[in-house]
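What you see is the complex with one protein chain gone and the rest in place.
The chains carry the letters A, B and C, assigned in the order they are written, with residues numbered from 1 in each.
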Amino acid sequence: MRYLPLTPDDRRAMLGVIGAKSIDDLYVDVPKAAQRSGLVDLPRAQGEAEVERAMRGYAKKNLSPANAPFFIGAGAYRHHIPASVDHIIQRSEFLTAYTPYQPEIAQGTLQSIFEFQTQVAILTGMEVANASMYDGSTACAEAALMAARVTKRSKVILSGGLHPHYAETTKTMAGANGVVLIDSAPAIDGEAEVLKLLDGDTAAVIVQSPNVFGTITELNKIAEAVHARGALLIAVFTEAVSLGLIEPPGAMGADIVVGEGQSIGVALSFGGPYVGLFATREKFMRQMPGRLAGETVDADGKRGFVLTLSTREQHIRRAKATSNICTNSGLCAQAFTMHMTLLGRKGLERLALLNHEKACDLADALGAISGVEVLTPRFFNEFAVRTPKKADAVVEALAKRGILGGVAYSRLKGGAMDDVLLVCATETNTDEDIAAFAGALKEVLS
Amino acid sequence: MRYLPLTPDDRRAMLGVIGAKSIDDLYVDVPKAAQRSGLVDLPRAQGEAEVERAMRGYAKKNLSPANAPFFIGAGAYRHHIPASVDHIIQRSEFLTAYTPYQPEIAQGTLQSIFEFQTQVAILTGMEVANASMYDGSTACAEAALMAARVTKRSKVILSGGLHPHYAETTKTMAGANGVVLIDSAPAIDGEAEVLKLLDGDTAAVIVQSPNVFGTITELNKIAEAVHARGALLIAVFTEAVSLGLIEPPGAMGADIVVGEGQSIGVALSFGGPYVGLFATREKFMRQMPGRLAGETVDADGKRGFVLTLSTREQHIRRAKATSNICTNSGLCAQAFTMHMTLLGRKGLERLALLNHEKACDLADALGAISGVEVLTPRFFNEFAVRTPKKADAVVEALAKRGILGGVAYSRLKGGAMDDVLLVCATETNTDEDIAAFAGALKEVLS
Amino acid sequence: MSQASVSGSRGLLQAEPLIFEMLGGERTGVDLPEPKGLKDRLGGLKRKAALDLPGLTEPEAMRHYVRLSQRNYAIDLGVFPLGSCTMKHNPRLNEKVARMEGLGDIHPLQPASTVQGALALMEALSHWLMELTGMPAVALSPKAGAHGELCGMLAIRAALYARGEGETRKRVLTPISSHGTNPATAAACGFTVDEIEALPDGRVDLNSLTAKLGPDVAAIMLTNPNTCGLFERDVKEIADLVHAAGGYFYCDGANYNAIVGRVRPGDLGVDAMHINLHKTFSTPHGGGGPGAGPVVFSEALAPFAPLPRIIERDGVLAFEEHAFGEATGRLCAFQGQMGMYIRALAYMMSHGSDGLRQVAEDAVLNANYLLARLKPYMSAPFGGSKDEHWPCMHEALFDDSFLDGTGVETSDIAKALIDEGYHPMTMYFPLVVHGAMLIEPTETESKAELDRFANALIAIAERAKAGDAAAFKAAPLLSPVRRLDDTRAARQPKLRWKAETAADPARVAAE
Partner (left out) sequence: MSQASVSGSRGLLQAEPLIFEMLGGERTGVDLPEPKGLKDRLGGLKRKAALDLPGLTEPEAMRHYVRLSQRNYAIDLGVFPLGSCTMKHNPRLNEKVARMEGLGDIHPLQPASTVQGALALMEALSHWLMELTGMPAVALSPKAGAHGELCGMLAIRAALYARGEGETRKRVLTPISSHGTNPATAAACGFTVDEIEALPDGRVDLNSLTAKLGPDVAAIMLTNPNTCGLFERDVKEIADLVHAAGGYFYCDGANYNAIVGRVRPGDLGVDAMHINLHKTFSTPHGGGGPGAGPVVFSEALAPFAPLPRIIERDGVLAFEEHAFGEATGRLCAFQGQMGMYIRALAYMMSHGSDGLRQVAEDAVLNANYLLARLKPYMSAPFGGSKDEHWPCMHEALFDDSFLDGTGVETSDIAKALIDEGYHPMTMYFPLVVHGAMLIEPTETESKAELDRFANALIAIAERAKAGDAAAFKAAPLLSPVRRLDDTRAARQPKLRWKAETAADPARVAAE
């Protein structure tokens, strides 16, 4: 087997050194009944070419966005990723390194994380950020838990614009840990509705902007009201590129900002791995979940970086840790930070602007179709439209025509608002794509 | 522009340091008339995504061997390349390094070349090998030139089985330098025919095995006869994998062995870059063309490698150099050596055996078609068949059916033997591929 | 530090500042079309202050990260013997297939009809995992091992609630040797954690366990092979005792590599177990992640597996995404770590049933070989005597008693290994022995590499015993930076670059 360096001679010699007669001697502690003598009922080893052929077989049964006008967003976004980003994350030294617990031989990863944390803090308008969470939704759940820790309260209110997957993940993950999650009815432009549920037991409210319907919301007023009640404002985003153009939550009073970083440098990959971003105020630093890289000096006084404040973490604090997270999204964060470095302010702003323009073009094109109504009042690169037929049926009919034309809101939230279609446009869409989509939608609706 | 780090401010500051008013000041030596004030009439800069889209457009207009039963050989071969090989040649330190003229910071490349030279020598059964030539055909031309230098004679005889491209390249490159090339008529099994032309002026004869028709030839007798006349035997191969199974030219008396190394680790890439292999006897070492890595020690007595015997080369010897070659096929040699290291004896032998078996299967399948005759008496993984219709028309007809079914010999050698089709099978062909090819050929011929 | 340089670089090792310190005007490494600037539906919510994010052109960015990368150790450079981490070779085939058009680029919310291949791939992976473990159900979506633990413990919690015991069974047992994520997870699910004792041979003390069992016990969280690198001999008895007491058996499968293809957790009474695809099935660690932590379930817990699930109707696959039956809610935004599923499946198919069994056996053989070679020079609390080899599984545990009186500590041994070109072993974990050194070589190390590593470690141990503590405290000398001041980092936390508090970049560059 090409990955196994021991030869039969090696094995014999090594057993000799150990003083064992056969490999079975090393498994003596396993109960006899649980020892399998034969092979598991699965195919035998295959060569590279065969495995590649099989994988190609799976790939061919999918419709790649490279081969279809593509307008799906709703939490994951198709953007161009510079080839150099993939080159870097394939470097042996980043790809095949472990968590940087030995800082003397992990400065590459550690400096990258330190830069990543700084970029995320700047992007969100916050003071500090961690080294990543699994994805935006688990970051959201962790934010709810952190708010409960900080405020020592248990109620967390979710807006009607929060991505239903985020709401559900938060309920699953934080709910089990004593946090009481209060849901709101779906609302296209109702982030401020959370204030109606606000009370003195509230640890935090969670709002999203742009929300799952694409709506952008001004948060200052919400923040004020929330703070007045001693609660925290958790602001969520799923489209990191939006922060190149719209006011960041940190500038509008949010206490914790969490979001999905996939848009910057990470492939769509059918939903994962992605990278959860988590930023907050310095004063809450010691309540953050996840890893943190910090600056220090070495024995020669030279600057270096280490993982720090680990007394928050499970490997030190065990049952009292701020989170059980261990493995995070390191390599996706590496991709994010490199892509962000390539973009810089200039690139990100322009990228954001292009996304917005494409979305405006798309809104104009779809809005012009009779029976279709653009529902989102203010948006970045995605918005909701009302369709005269059921949205899930529309999506299927478009797919039959080779167009990946958004996602039905009802798919995200079991049956709700079943005439609402969520669509998204990015810099990857051409004018022809938009025309093709509009044309097909017209057909499908007629 | 994303690849240009200077900012307008940088440019101004730098001109200031230089003491120039504008960039034009630095071009003062260019005649006014030749200074273009405007831009050349070509498109403006484009982003990554746009360029990638354009390239995809070109790619889509080609029929990829990944999407068609594929049976073309005749000098370039489709083999599976392990993914790890591509990883290594994409490493910054190999990809973006220059020729290792500063050995203290180029031991990676130098040790790789030293290992490559050793592998090529072992594979061909020779004593020494160089660091690579452009491709097999230019290696062949260089071999003719070297034979003339060694023997101080000018006549070189080419066999009728030598790949016509190799013959033509040799005539073009060596012919201009005073070597007289004597061609032979195409012959499927006539390598020994060269002996008829052998005389006391002969510097070398060039034979090929497996030859362009796929025929394998025993070289001992030819070598004896050639040596008896004081000439050298140059043996050529185009399919390096064959040497895993058949007797190497070095074991049969060849003085110079040249060939194409593309089969081991190098992509087909429409004809290049490939890697010319060049091996010979130690006694001719100082007459070799191209770069050579050699072992030595450093100031601490530690083993290291350097480019050596460079007094043979153009940068030292100028007009008296053994060749004008400078840039060679370094990265392809790097791919070759890694793939060869992965294969080892075991892997290469098995790979060769699989190729041979597939070719035997193909010969059985095609030979069974009425009117089709397998012409090659002994072969490795390619052979010639006679077709009742013109071979180039057969190839076209097969292509229309989505099958890349070999190459007409007449394409290689202007019109000669126009009913001869050269076909090849490798480990990449499935039984279904072979059946599809045979089925389509039957159809085309009926 | 023998020679200072003006540039700050030393030979091939390039000095490199932070991106925030790279002076010069504003740059970018992407070229994008000019926006038309005509449309605006932002409703006035444009960013007010300009973003203060630095940009680099591509050549600068490339160098920045390539230079940084060369300060990292990696599996591709040498033995990475971190116990409990299973740092094995990462095949590049898996990287290639994960990036294929139609796999790496599909959107998680594409209509099912356009992702049949992706769903089939997930089903194939599920099939391999269930067959290998002998368990009847699997949830793929957990994003890493700890997330898998959460998934499993939530299912247990749900099962208890379904039984009406959700409010009464709140205690979770776990050995002191367990990984930190185990108690952390139990706590995150609202359980209290109760630690059980270990026997002198490194296994669970059945008496301690029996004593702790009771009607308020929800589950035991047990790692097997355990974090001392030992197989829990009494695992069946443990399972039976826990089940008899009305609890469930959560198995931490982080160490599954030792038994894959040879022993099936399903035959050991396990109710739920996560599998770290980034350990046993070799998806790359990537400097900290991402991973994937699918969970296999017993019949008892299968109904409580989370959403989404894959269902088949008339030969067509689809996700069941919304609440049904007793399913636990969603654990993440979409359906988990597809990128890891592809790699893990490619790894499994490459090895096959025969190769996977060989993986386990070679991993165990390599660990025992190191144990046997190192035991005479170090102290192996569970390794047996000079004359008798007590086998370990995939990793060999040493304590620091051989260092008694030398002034050298476990962490000094680790730093000395760095100078020898090695990544240190896991230190101070598990907590059951003093100054633990946990060495897991994995099956992808050759005998020659193991010998070279053992020779280096033996030389270090001998040097320590010979009394050269000062030299040890000075190590490492040959790494890009020397020992770093952890205390300072924690006391004066500097978690991001700030213009005001930044070190002088000129000084940094010249460092």
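Note that in this section a residue touches a chain if its C-beta (ideal position, glycine included) is under 8 Å from a C-beta of that chain, and two chains touch if they have at least 3 such contacts.
The structure presented is a predicted model; accordingly, all values stated were derived computationally and were not measured.
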#### Entry: Chains in view that touch the one left out, judged over the entire complex
A, B, C
#### Entry: Residue among B:63, B:368 or B:435 touching the omitted chain
B:63
### Message
Under the stated touch rule, tell me which residues of chain C contact the chain that is not displayed.
### Response
2-3, 5-15, 22-24, 31, 57-60, 62-63, 66-67, 70-74, 76-78, 88-89, 91-92, 350, 418-422, 444-449, 452-453, 455-456, 459-460, 476-480, 509
### Query
In the complete complex, which positions of chain A touch the hidden chain?
1-5, 7-10, 45-48, 50, 82-84, 86-87, 92, 105
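The rule we apply is simple: only the chains that are shown with their structure count from here on.
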### Query
Any idea how many Å lie between the Cα centroids of chain A and chain C?
19
#### Entry: Centroid distance [mean C-alpha coordinates] between chain C and chain B, Å
45
### Query
Which parts of chain B, given as residue numbers and ranges, touch two or more other chains?
2, 47-48, 82-83, 87, 92
### Query
Which residues does chain C have that touch at least 2 chains other than itself?
26-30, 32-33, 56, 58, 62, 66, 91, 93, 95-96
